[in-house]
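Left out: one protein chain. Kept in place: all the others.
Chain naming follows the written order as A and B, and within any one chain the residues start at number 1.
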Amino acid sequence: MATVTSPPTTAPPETLREGVTFPQWDKIKARIGDYLLMLHGLLMYGFLYLPIVILVVFSFNKSKFLSEFTGFSISWYGELLRDQQTIIAVWNSLFVALVSTIISTVIGTLAAIAMERYTFRGKLAMDALLYLPVIIPDIAMAIMLLVFFNLSGIGFTPWELRIAGLRLAVPYSVIIAHVSFNISFVAIIVRARLAGMDRTLEEAAQDLYANPWRTFYRVTLPMMMPGIIAGAFLAFTLSLDDFVITFFTSGAGFNTLTVRVFGLVKKGVTPKINAISTIMLFATLGLVALSRLFQKGGDRSPVELEI
Amino acid sequence: MKIRLLILSVFLGLLLAACGGGGPAVPEGVAEEVQFFNWTEYIDPEIYSQFKDETGIDVIESNFASNEEMLAKVQGGGAEYDLIVPSDYTVAIMIEEGLLAELDHDNIPNLANLRPDMQDVPYDPGNKYCVPYQWGTTGLAYNSAEMDEPESWAILFEPDPEAPYFGRTTMLDDPRESMAAALVYLGYDINSTDEAQLEEAKELLIQAKAAVYSYDSDQFDDLMASGESVMAHAWNGDILVAQEDNEDVAFTIPQEGGVIWIDNLCIPSTASPEGKLAAEMFINYLLDAEVGAQLSDFNWYASPNAASEELLDEEFLTDPAVYPPPEVRANLQYIEPLGEFESDYQRIWDEVKAAQ
Partner (left out) sequence: MITALRKRPELQGWLFAFPAAAFLLVFFLVPFFIVVGYSFAERGTYGGVVWSFNPGNYARVFDPLYFNTFLRSVYIAGATTVICFLLGYPLAYFIAMRSPERRNTLLLALMIPFWTNFLIRTYAWLTLLRTNTGLINVTLLNLGLISEPLPLFGNDFAIILGLVYGWLPDMVLPCFAAITRLDRSLLEAASDLYARGSQVFTRVVWPLTLPGVVAGSILVFIPSLGAFITPALLGGGRSLMIGNVINNQFLAAHDWPFGAALSTGMISIMLVITLIYFRTVREEAS
């Protein structure tokens, strides 16, 4: 771990070629580097959004096939709005993703702290245990959870909760399954953040605050935040996209969007599928825009802490 | 903050989803809902609300995308369904494994509506466990503007490198179906367990691979309609849909024969007695002449319901691609389960896929 202990010294300007001194050349190179990096970033975002643009455009396709754009039509959106099954599936997916992300982010972050900050007996075993859910093939995990839930009596039928007269079905079997694999993904990312994180700030804080928990909450946790958020994003995405594990662990009557889309594909891929994604896309953008508005007035987000 | 909003919106959504309706009173001893495990979009959703209006029973649909996944889930003791829709050979497997409940024919008077040749199917004699739902055939789709009607499966297995279909053919990504095509071309039983015959079929499949654009069981209709592919090993119903977009797309069953398949309605042995009764009521409803016609109209697959045939479109009934004429029908075989030999077929398929 590199810590700077001696005061920085300015190197004497060496002349590489006539008229161009070393620090100036370095600045130019740095500038070029910056622009190249930005260009790369732009290209990458272009690459990432290319299929998304196609997806959105084709959701307005007149033809029912996705190969040719034959004309503009919003009929698929109409069909989608009448497709109650799919709408329910979307909400199911979001609910499971949200709950499993929250749980696995908390548990995974704690695990990451344990692995990076402490040594204890059984650490190697814990390491292996944390990698297993990432390595195991989906179908194997799906079948083993299926059989386990069946044999252990844990079952699959969603819990029915009544909150303020409303019926809420909690698909705990699916949530448990998602948390199972997401813990590891979160842990891996948070560990990357924690590894060799500069502890001087924490040590300074510890001198100021007597309480180690206060240090953790006020200093360490905010410093870890980018990693935690990155981990949560990944967990959410993986949960939304999961098919095999979700399919085998879901109870009767419980469909998620991915399960439904896989099935729709069997029937025939129509622009209706694109319509689903387009709506989800714009809903997400809408939510993000909304939250930005709310954030302007609120507390400073811990992520903004300049470290 | 963001999280709070998300929770709120999810909650609202669930609120919307939780709103239900009324309906007539459900008879004693019958479940109020049928958990229906079906292929996606394989039924007109109108039928659910019609059924509810008539009987007060809710049909709740969950989906699966392949027989194998459905089978594995039921075998593993997964979620409990009242009604499932396996294909013929899966029915045979499930009967052997004791996974299906015997139907009480007294509760399904509309069974009489079935076509005679579907009342006693080889995989379930006497319809003890299942009732046919929709049926179809496997054959070759081709673009009539670019090529002539293929007479024989040879066109797949001895492809002409100069022909327009070379490199623009798709085959079903299904070991049993593709092997069936090869075996029937060779004149063998498509359920053969003879190693020598299987090896011969394998060689043909590897030969065919050179001309194959992709192995596709889902999008072959899209590929034909858009002109990306010129020939496809295909299920007939999907091709009919493609024909709507592209008139040049045609379907035929080569002279050596092909596969006939039937999707069925069955009740798992784990269903509760009340659930079983409700499911039987629903099966009966689906066998009604009008509802049967409604099904076929939605799916474009042939109906097993003789009474429905009077209500179906003349064009539909006389289309040989949907209802094969008797001489073609005689050449069609059912795929049957082969026990441990399934591994042999799978291994051959793996070898074909791995071949360069």
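In this section, contacts are C-beta pairs under 8 Å (C-beta built on N, C-alpha and C of every residue); 3 or more make two chains touch, one makes a residue touch a chain.
Note that the structure is a prediction, hence the values are computed from the model and not measured.
Here the missing chain is touched by one residue of A:80, A:168 or A:187, and it is A:187.
Interface note for the absent chain: among B:96, B:149 or B:244, the touching residue is B:96.
Here one chain is not drawn; of A:37, A:74 or A:293, the residue touching it is A:37. Where chain A meets the missing chain, the touching residues are 1-2, 4, 8-11, 22, 26, 29-30, 33, 37-38, 40-41, 44-45, 47-52, 54-55, 58, 66-68, 106-108, 110-111, 113-115, 117-121, 123-124, 126-141, 143-145, 147-148, 176-177, 179-180, 183, 185, 187-193, 195-198, 212, 223, 226-227, 229-231, 233-234, 236-237, 240-241, 243, 257-258, 261-262, 265, 269, 273-274, 276-277, 280-281, 284-285, 288, 301, 303-307. Counting the whole complex, the residues of chain B in touch with the unshown chain are 66, 68-69, 71-72, 75-76, 93, 96-97, 168, 173, 175, 209, 212-216, 219, 226-228, 337, 339-340, 342-343, 345-347, 349-351, 353-354.
As a working rule, only the chains that are shown with their structure count from here on.
The mean-CA centres of chain A and chain B are about 37 angstrom from one another, to the nearest whole unit.
Interface residues of chain B facing chain A in the complex, by the touch rule stated above, are 1-3, 5-7, 9-10, 13-15, 17-18, 35, 37, 39-42, 45, 60-66, 69, 72-73, 76-81, 217-219, 221-223, 225-228, 238, 241, 245. Across the interface of their complex, chain B is touched by residues 63-68, 83-85, 87-88, 90-91, 94-95, 98, 102, 143, 146-147, 150-151, 156-157, 166-169, 247-255, 259-260, 262-269, 287-288, 290-291, 294-295, 298 of chain A.
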